[in-house]
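Remarks on the structure that follows.
Complex shown without one protein chain; remaining protein chains in place.
Entry: chain A
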Amino acid sequence: MSTQVPETQEAEPEAEEQAPSKGDQRRAERRRKAAAREQERQEEAAERAKEAEDTVELKVFRYDPEVPEKEKPRFDSFHVPFEKGMTVLDALMYARDTYDSSLTFRHSCRQAICGSDALFVNGRQRLGCKTQLSDLDEPVRVEPLPHQEVVKDLVVDMEHFYDQMEAVEPYFQTNELPDGELDEQRQTRENREKIKMSTRCIWCGACMSSCNIAAGDNQYLGPAAINKAYRFAMDEREGEDIKQQRLEIIEQEHGVWRCQTQFSCTEVCPKDIPLTEHIQELKREAVKNNLKFW
């Protein structure tokens, strides 16, 4: 595979309909030169990358519904000079800034907290920013998260994921706030410890994408949303009545009982949240809860 460079830009500007003014001509000339410089720069970078001793080949999924040449999904190869400590996200940014500015992916914090850049890298859901290239076999295959609709290149539609997150009433509810506005609700260290891992979710969607059940059942709440429910159901500061209500949500037809404990969510979670365990614990809570009424 050769290094991907953008298609050759037209050398001649389009003929203008009306006689251009001198100023227009100068501007057009300047732009033509800028475009030529840009082209040269990209070609040089491609050459450098080829010559560099240590390069990594990325095979990146491409798709754009609006651009005729890119309507049909394909993979592009990019050769990126490797430096120690380089992540998949660094490599994607290098490819975009150097070879093809239309290469599209979400990213922001590049420190594993914003959850924007969950990708399917070498067949596994990972955050681009916290995956070291040195840990991967070449060529590094970068694809959008499976089981989600692709908007463009590596960007997937997250709406369904957000809808499922919001379906579990993901907000603290209690009727028992202390009287004073400066008084806190007490919470034991043990209880905070119990919910701690569940509060670390960054909504990246890796778990949902890895889940076979979610792939087959569009209504299944999914590991992230159930974990969110766990975060509140296990918080001792919420009262018993609301816990009851929460268990009803997670016990519904497309709730916890759909989980078949395949552990794929737990395996891919970039924040090490024991998702499968949380789902099992809620199943047990649900059973205990029902027993009370028999």
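Please note the rule applied: a contact is a pair of C-beta atoms (placed from the backbone, for glycine too) under 8 Å apart; a residue touches a chain by one contact, two chains touch by 3 or more; residues count from 1.
Following the convention adopted for this analysis, contacts and distances are computed from a predicted model.
Per its UniProt record, the hidden chain corresponds to "succinate dehydrogenase" from the list "Type I-D CRISPR-associated protein Cas5/Csc1", "PotD/PotF family extracellular solute-binding protein", "2-ketoglutarate ferredoxin oxidoreductase subunit beta" or "succinate dehydrogenase". Annotation: of A:55, A:104, A:122 or A:280, A:104 touches the absent chain (contact as defined above). Contact between chain A and the unshown chain involves residues 6, 9-10, 13, 30-32, 34-35, 37-38, 41, 64-67, 85, 96-98, 101-102, 104-105, 107-116, 130, 132, 151-153, 155, 158, 162, 166, 169-172, 174, 177, 181-189, 192, 195-196, 199-200, 202-203, 232, 235, 237-238.
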